[in-house]
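Here the complex is missing one protein chain, while the rest keep their positions.
Moving on to chain A:
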């Protein structure tokens, strides 16, 4: 909480200016301003104003606006000046501790894998291997290395166990069940939105508002909504305004415009230097052989390669994920992520601070299902460098929250609690029934949310869902959808008598239409 609004604003401005200064955008802007000095309409006596005018008319002002907007979306507003950097990552001490001990478990598991298999975490690839990898860069999927000894570091199931055991030490957690215990699995008292708040928050999804995913079905004449919506979408794209695009996608993206609209919202332009950066990452992959590469291979083979929709993108997934693991710019997101990147030392230099490094270079250890965050994006972007940038931006804005312990409203803990609370208030009988038969609903829905439903929904539906994630800059919609799925299958679920049977009822989500489900759950159910 800031002392007063003005200071808060100045701090926010200073923070954004500071960050933009280090960016390539800043140098581009500076170069443009310098070039403009040669123009006759720029006069010395009104230099400042003339340059401002030039930047405005040449479209650079809009780009600056988009850059600022992107910063505002990604970075949290500055904390109280007395707060520590840890506090900015996560304000609740017990959450930070829980995240810390979870990380330690992951490190131990990775270390023991190294020891068991006697493989180092990282080593230089021999020249022969480098050439070989370079040659088959575009067909890495054809490679069938023996990965039987590798196992995913953890799966969503293991992570759920950790979240279930999360407790606030200052909270009355008596052994005896009392009114203070939650009936669900999550026991921490975070604030989550109730139905009226959700209705207000997701007001653009209301019954009276046109939606792609509903009002573009074949029965509805396109003159009623779709044509006009597409036209507006094209205008938004010509205007190149991130904020407008974000507002627009709340009602869904037309398929033909989605790739460009998402790129605009995420402020990704795929400039020559971005392509260069991607090439640099690629050469880093060629030069260094990492243990996490095998984990990535294994994960793609276990998940995306087995998926009817995504198996064709196998090669893309390797390229993107291997480059991602080498990308040190991802480390920046740890300033607002409760997680910390694993540390190590160059061989033979244990404990020498100058030789301390992060491992993997991006600080993110992939887990079972990680590649599913990339897979749906392959439908939209065919150029690897652009696909890569979109994924990286999606990760540092959203996906990291799905596997770190934090109190953020979009964090996985809040999503779980939101899901359980919604189900309990909406369908108390169903919740009670499932709980009694030992089929806690979260045990089924957790994996959906951790993967942002990727691999569970049909792709067109998934993209409609992710439209709303981008539009609202929030993951809360995932919990609402998970609850809506239970509501939709409530009749069948009331008849099951075991966890396995409940899982069977909810095994196939590929026929569901997400927008009608969300709309009915949020707006057409009497509570």
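To be clear about the criterion, a residue touches a chain if its C-beta (ideal position, glycine included) is under 8 Å from a C-beta of that chain, and two chains touch if they have at least 3 such contacts; residues count from 1.
Here is the rule we go by: contacts and distances are computed from a predicted model.
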Can you pick, from "Nicolin 1", "Origin recognition complex subunit 2", "Large ribosomal subunit protein bL17m" or "NADH dehydrogenase [ubiquinone] 1 subunit C2", the UniProt protein name of the chain not displayed? "Nicolin 1"
I'm checking contacts with the chain that's been left out. Which of A:58, A:217, A:306 or A:335 qualifies? A:335
Which listed residue, A:256, A:346 or A:507, touches the chain dropped from view? A:346
Full-complex touch with the removed chain, picking from A:35, A:114 or A:134, is A:114
Hidden-chain contact residue, picked from the options A:80, A:136, A:231 or A:382: A:80
Touch list for chain A against the chain that is not drawn: 1-4, 7, 10-11, 13-15, 17-18, 21-22, 24, 27, 30, 43-50, 78-85, 87-89, 91-93, 104, 107-108, 110-111, 114-115, 120-124, 168-172, 180, 188-191, 277, 280-281, 284, 288, 326-329, 331-332, 334-335, 341-347, 350, 354-359, 361, 363, 407
